[in-house]
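Here's the structure, in structure tokens; my notes come after.
Of the protein chains in this complex, all but one are displayed in their positions.
Chain lettering (A and B) follows the sequence in which the chains are written, and residue indices restart at 1 in each chain.
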Amino acid sequence: MKKEPHIGLFIPCYVDQFYPQVAIATLELLEKLGCKVSYPLGQTCCGQPLANAGYERDTEGSSLHFIQLFEEFDYIVAPSGSCVLHVKEHFPNLPGKEKSAIGIQKKIFELTEFLTDVLKVENLKGAFPKKVGYHSSCHGLRGLRLASSSELNIPHFNKAKQLLTNLDGLEWVELSRSDECCGFGGTFAITEEALSVQMGKDRLADHLSHEVDVLTGGDLSCLMHLEGIAKREGQKVEFMHIAEILNQAIR
Amino acid sequence: MSHPKAATEFLKDQANSQWHDETLWMIRDKRDASSKSIPEWEELRNLASEIKDNVLSNLDKYLEQFEAQALKNGIKVHWAKDAKEHNEIVLTILQEKNCEAIVKSKSILTEECHLNPYLEKQGIEVVDTDLGERIVQFLHQPPSHIVMPAIHLKKRDISALFHEKLQTEKGNEDPTYLTNAARLHLREKFLGAKVAITGVNFGIAETGEFLVCTNEGNADMGVHLADTHIACMGIEKIIPRRKDLGVFLRILARSATGQPITNYSSHFRSPAKGKEIHLVLVDNGRTRQLAREKFKNSLKCIRCGACMNTCPIYRRSGGFSYGSTVPGPIGSILSPGLDMKKYSTLPFASTLCGSCSDVCPVKINIHEQLYEWRQEITKHHGAVGKGLSMKLASGIFKSPLAYQFSGSLMRKVIKSLPKSVIYNPLNIWGKSRDLPKAPKESFQDWYKRNRHE
Partner (left out) sequence: MSSREEILNSIRGIQKENKALPDIPNFQLEGDLVALFKSAIQANKGEILGKKEFENWIASTNFQHIISCSEAFHTYATQELPDDAHQLDHLELAILEVQFGVAENGAMWLDDSQLPHRALPFITEHLVLILSEENLVSNMHQAYDRIGSDHSGFGLFIAGPSKTADIEQSLVIGAHGAKSLRVVLL
């Protein structure tokens, strides 16, 4: 009999520190779906901020650490498209560890794609009777191809939508600009503060004009940015990571 | 001015920046609709990309073939290794023809070479004949967009400008009226010019012909009335076969503005009887870029401008914020190849959202090259450090935001300190955004308590 696959839960550093409830929801959700999940202790930043700032070569240490922590698992799952993309595409040269790196890169998945592509979840039983706006993170969308981007002339698909619209009562909102960037962009949020905030305001306004109850997404970095603006503006919209919605709904 | 500073300035006029964003987004929308009317669109992008890959791997052979055919067709071919030589070649031709006034249609290459100021210094009148280019020329500005040179201006600005330069009625902002005034003004220039300069959209190795595409018809008005046509062409504009145009003409205008084809696509092969065509082939850094494995395919660019229209940064910061001849995403991967120090902030003027790569009709991996330029620029930190804004150099590189997040320290700091004293990066974050509420414990702590045996 085939051994039950063992999933290593990868929780990005800022999720660990600021959004533990999302990490818990991810863990509980996977467990509810019958997965054997472990969270290897001692996780650090995957190195993405440094790499995107132009210092990929300095992420050797964090990458080797990552490999060491996760090599034993059958799958690695994270509630973040952005960090998964970094591991998949932007590990630095790791002399002597190339095979391990490729192994890691093949078995790492963002949460929603793990649900739709590996677990083949089709009929989630649950309810979430709210109007939901979904923010596609660019790294998830155009990096991991979690949905068809609006630029391409290919058949439409959206893995998050596929999951969410299964839930009873959930009203999926089509935005005016379906997948424009929110302006977070890592260090961009600081180095290009004015632009970053303007992009965030514009993205938020699109959701608000469609009167969403909940603004969700697969990347907390985008949601942190959008929520930060919404709070400063005194907007009442609720922010939830997609893992929280799914975990709550299929209770 | 660094990109962040220029962008901040641009955003200060909210009504204008919003108009800029929405107008360019509308063009991106048209491009989407137009591309989706072609079932084989993605196949065409693949073909265009493959044809250009083939060109880059055989550029020397195609250039020689192109030159041989062009010479056979009676075209005079010149080679310029840089902007200076290009300008000198053009000047020499003008001097031979005793020409003191020329008309010029849109050519990003001549912008790149700063041909206009060079010729003007020699006492030659240069008239840009594309309407948008004429407008910015009156204002002594460069184009802010490679397809829509005056997209940063409003009709009230143009009305005031034309009132001053062309004596149009004060306050008349009607675009049709203003365009007609420019038509009459430029008609005089067309009729008077002995030499006309154009850019080149495509050069065909197989036939030695070259294409110039416009909607206004200004390139043709110029060259067919002049005795001498000077066409300035970057060496990367070569394509192998005439039939390759079938691919490129289907994607160029659709990507640029959403229209199915430009209203005029002119194929120049031989001069008309009694006239001359000079073709100037220009390197100016292109062979250097070709030698950079990670960046060479930026040379596949066909200058459609789609990456500008889709770029959420470009739309909200305007073309001038880049300070480079070619602005926007493609400019941010081309310009550091010309001068890494001067353009060191451009690859950082991006969230790496990847929309540019997905609209690109020749499938240049623009956002991946932006990432790669960041890796290069930081290697030369000492040399280019001064070009980087201090914010970039000291604030972030030494202490990336998320590195601060990664210790439990930050959680405690946020909890215990008022916002105003939280140090620099977070301070910037907090100007217009709240920080997340610090939770009681991290996930790791929770996991240890709840799941770890």
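Points worth noting:
What we mean here is this: a residue touches a chain if its C-beta (ideal position, glycine included) is under 8 Å from a C-beta of that chain, and two chains touch if they have at least 3 such contacts.
Owing to the predicted nature of the structure, the values given are computational and were not obtained by experimental measurement.
The chain not shown here makes contact, within the complete complex, with B.
Contact with the undisplayed chain is limited, among B:Gln14, B:Asn98, B:Thr176 or B:Asn450, to B:Thr176. Considering B:Met221, B:Leu279, B:Ile333 or B:Cys356, the position touching the chain not shown turns out to be B:Met221 (whole complex). Of the listed positions B:Pro4, B:Gly132, B:Gly199 or B:Gly354, the one in contact with the omitted chain in the full complex is B:Gly132.
The chain omitted from view is touched by exactly one of B:Met148, B:Val200 or B:Ile428, namely B:Met148. Touch with the chain omitted from the figure is made, among B:Leu11, B:Leu47, B:Ile146 or B:Leu334, by B:Leu47.
Counting the whole complex, the residues of chain B in touch with the unshown chain are 23, 26-27, 40, 43, 46-47, 50-51, 53-54, 56-60, 63-64, 73, 79-81, 85, 129-132, 135, 148-151, 153-155, 158, 175-176, 178-180, 182-183, 186-187, 190-191, 207, 209, 215-218, 220-221, 224-225, 235, 240-247, 249-250, 257, 259-272, 281, 283, 287, 290-291.
Following the convention adopted for this analysis, only the chains that are shown with their structure count from here on.
Interface residues of chain B facing chain A in the complex, by the touch rule stated above, are 3-4, 7-8, 11, 17, 21, 25, 32, 35-36, 38-39, 41-42, 310, 312-313, 316-317, 348-355, 357-359, 367, 371, 374-378, 389, 391-392, 395-397, 400-403, 405-406, 408, 410-411, 425, 428-429, 431-436, 438-439, 441-448, 451-452. Remark: chain A residues 11, 13-21, 23-24, 27, 39, 41, 43-45, 48-57, 90, 138-139, 141-143, 149-154, 177, 180-181, 183-200, 202, 224-225, 227-229, 231-232 touch chain B in the complex.
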